[in-house]
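Here you go, one structure.
One protein chain omitted, others in place.
Order of writing sets the chain letters: A and B. Residues in each chain are counted from 1.
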Amino acid sequence: MSKQSELCTLTIASAKEKLLKGEITSVELTEAHLKQMDAQKHLNAFITPTPELALQQAKESDKRYQKNEAKLLDGMPIGVKDLFCTKDTRTTAGSHILENFVPPYESGVTSKLWSNGALMVGKTNMDEFAMGSANITSYFGSVKNPWRKKGSNTPENLVPGGSSGGSAAAVAGNMCLASLGSDTGGSIRQPAAFCGLVGLLPTYGRCSRYGMVAFASSLDQAGPLTKTVEDAALLFQGIAGFDPKDSTSADVPLPNFQKALTGNIKGMRIGIPKEYRLDGMPQRIEKLWQEGIDWLKDAGAEIVDVSLPHTKYALPCYYIIAPAEASSNLARYDGVRFGHRAEGKTLNEMYAKTRGEGFGREVKRRILIGTYVLSSGYYDAYYVKALRIRKLIRDDFMKVYEKVDALLTPSTPNPAFEIGQKMDDPLSMYLNDAFTVTVNLAGLPGLSIPAGFTDDELPLGLQIIGKPFDEGTILNIGSVIEKSSGFLEKARLIRGN
Amino acid sequence: MKLVEGKTGSWEVVIGLEVHAQIISNTKLFSGAPTGFGAEPNAQVSFVDAAFPGMLPVLNRVCVEQAVRTGLGLNAEINLTSVFERKNYFYQDLPAGYQISQYLHPIVGKGQLKIELADGETKMIGITRLHLEQDAGKSLHDQHPNRTYIDLNRAGVALMEIVSEPDIRSPEEAGAYVRKLRSIMRYIGSCDGNMEQGNLRCDVNISVRRPGAELGTRCEIKNVNSVRFVMQSIDYEVQRQIEVIESGGSIAQETRLFDPTLGTTRTMRTKEDAHDYRYFPDPDLLPLRLTEDFVAQQKAKLPELPDQKKERFVKQYNLPSYDADFLTAERELANFYEEAAKDVDGKLAANWVMGDFSAAMNKSGGLDKVQVTAKSLNALVKLIGNGTISGRMAKDVFIDMLETGKDPESIVNEKGMVQVSDTASIEKLIDDVLVQNQDKVAEYRSGKDKLFGFFVGQTMKASQGKANPQLLNELLLKKLQ
Partner (left out) sequence: MTITRETVKKVAHLARIEIKDDEETQFADELNKIVAWIEQLNEVNTSNVEPLDHAVSYSLRMREDSPESNNHASDILKNAQETVLDFFSVPKVVE
């Protein structure tokens, strides 16, 4: 193995060890990843690479290692979803309307990252305003999944999932050690599943939303995409915690998540919600779910069949609430203070042209739906109705949590598909998130853990859903699946690294 | 009930007011940007106020306290749970495309306010609610032929919107309502009530109906910014509506603007192009939950309010209701009066505060701009009370006080202005006057009573204004018998 590929296949944990021992420097580590970014340019994982910034941060990091002052994530090359505002680095949210926006401030989670010593290799591509499940709605072009079907001789042509598709592709393509994503309805967990990564949606309120371009404020959370569960714990540790600048941020203690990874789940009760067995779900996914159940049983957990009766309503509920919030959150993109502006003779003409040109089709569709469900005469029938269903969905979870410690489900009802599929029908695209939106609606933590493969060797994920602020438990359960499934070893064989 | 006569009979006027009051606070409702008046354009704007991507609102505690205290001052229910909602519409001075306001669950519920009318009557006006919301920015339309300029310094400043029940029946009542509301907020310190700076703005809802009939269609006059304009705009609007209906037309529900130079109102927005505001709970904010303790703390911080103070003044200083109203309208004047009235006749002190002192105040533009302190006015009233000087002399002393800022004792001493109260010297002066005016004495004695004033004047003049007027009167009356 070349030094280059050796450095790029490290994890945060293993890189930290080598950095501490002085076997490698952060500059070396960073240069290797920047080189890989160049080599993998065709995947279109980054909107704005930041090599100069990364190298400058790497140099500072090396100084801290020399002085024995290394911090939690010191010297780690990280990709940052282009949804997080980064001071003096362009932040586009994947949209034409923010194509030239350079924030004069730093988001809450990235501030924490930098103060923990991490460094940024670039801003990763994403579905426009995080609206999408295939990373095909970005103004900056689709992202390609680094994974290929077994025997495929064509260039990469699978979607990485979305909306954090660039973040997932960047890690799976070894362009950074880990990345930051955001999850409103599955936008971390679904791409993690499609790209063979660990993706964590933290409990709502655990990570600051300050400086994160809003999609649906009551659902949005930042979270890590990593190669291993241990890395997920480390990166999560580095971004989580109370932020007074976010009124929805929870002022609760932050445990040590690495310490939670004991691998011991004896006596733990894991619920299996029957409603996640969808008609027409691929057999392989059903089978993977059963394998997951068996691994947990073997590790001493007790499996409990449970019911979350309102699960099937989560998706339509989500597609009222999220667009409603988005229609209001995106009203600020009016061409006056920042972002794209089109000329118009009147103010209203200027607004309409600016927004007509600046937003892509999926964003417009969701703004229209959101505006419609909030408009006079429909508010109660759609929006308030959805909020009542949301209550039932959360109640379902809280009720089963009286009996179980966590839940196990598949992450997605399907593996990565080809770019161009499902494009013409928004509804079939929305189904991608059937297993993940429930978790956002209930404000719970969810972990997607790569656990197996399709027959043509594409990764598949299992999802573990936890109690509020109990990320430690789901990360620990995830570590058991990671070990039992042997996913990492098999993946290395398949991808030849 | 006050009715307006039209050509076809009488009409009852129904008025409800929505008052927007800027809260006194150092920073804005949801951001840490300062709120001072008169800054350079866009110099007091945070990224939150300008609705930059990813910026989030964080509620200002002082604004909540001010709203709660104002609610308590209006004898209103405080809602322990209230919710911030977004009012969505596009406008150049509204950066986020929505205003954070309160809709279904305001922080303050029903209350009431007592107004005093010129005829001495009082009336209760119901308060529907008080809620917290953000102010918008300022647009400048006259700087360029085809551009509008925007200054966001005001965007996000905290407002209380105070909505009255449609209990108001005349321009006079509307004026009294706004003045009383302003007085209460100034007492509490929650709003400075400065209408010229736009810190207090009124939306006036007006309809007319036949006495006792169903409510008529109302028009809303937006952003009227003085008490006089509120009254003028109602006068005009009432006449307009009556004329429309009496000539066979009907009133269209619409939003109108008042033109202060013409004294008229005109259509701004009809019902057809009314906004669909799409209110919904702000997902960036959680419900605000206050404790009973919090409310009790705010209650404890309330000062004595105008109504209570008025009642006390009537009892303690033996004042007529009108005087007590006048003196308690502003907290500073009430405090001034109390100091001026210390250990002297309360009514006499009131006359001085409401008369000469108020005149001086109006002339110089404010209580603190008058050279006469409450303490020196108190001394002046004392000098009158103990007979050292006469009321007439006091007027001259007061003019001196205004000009020099000196205390009345020194002025009286310097000018030797001590009142003559000794019977013998006054009798001597009277005798001289009577001798010199024997013809008039004869006329008086033959029944021309009116000449009495002439003798008083002549004698006072002869005493150089120092004669004790009461004594002078008694003695003169005796001598002329």
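Please note the rule applied: a contact is a pair of C-beta atoms (placed from the backbone, for glycine too) under 8 Å apart; a residue touches a chain by one contact, two chains touch by 3 or more.
Everything numeric here is computed off the predicted structure, so don't read it as measured data.
Chemist: I'm checking contacts with the chain that's been left out. Which of A:A250, A:I449 or A:I464 qualifies?
Modeler: Here the residue in touch with the unshown chain is A:A250.
Chemist: Out of A:K71, A:K149, A:R337 or A:R495, which touches the unshown chain?
Modeler: A:R337
Chemist: Can you tell me which of B:G32, B:G385 or B:G457 touches the chain that was removed from the display?
Modeler: B:G32
Chemist: Contact with the hidden chain only, please: which subunit B residues?
Modeler: Missing-chain contacts on subunit B: residues 25-27, 31-34, 40-47, 50, 58-64, 84, 90, 92, 139-141, 143-152, 257, 268, 276, 278, 280-281, 283, 285-289.
Chemist: If the missing chain were put back, which residues of subunit A would it touch?
Modeler: Interface residues of subunit A facing the absent chain: 100-102, 104, 204-205, 218, 244, 247-248, 250-251, 310, 313, 316-317, 319-320, 327, 331, 334-341, 344-353, 355-357, 359, 364-365, 367-369, 371-372, 375, 382, 384-392, 394, 426-427, 441-444.
Heads up, the rule we're going with is that only the chains that are shown with their structure count from here on.
Chemist: Just give me the whole-number Å value for how far the CA centre of subunit A lies from that of subunit B.
Modeler: 58
Chemist: Could you list, by residue number, the parts of subunit A that touch subunit B in their complex?
Modeler: Going by the criterion above, the answer is residues 84-85, 91, 93, 98, 101, 103-105, 107, 209-214, 216-218, 244-248, 324-325, 327-328, 331-332, 334, 336-338, 347-348, 351, 371, 374-376, 379, 383.
Chemist: Across the complex, what residues on subunit B touch subunit A?
Modeler: 47, 50-59, 86, 88, 90, 92, 95-98, 148, 150, 276, 278-280, 283-286
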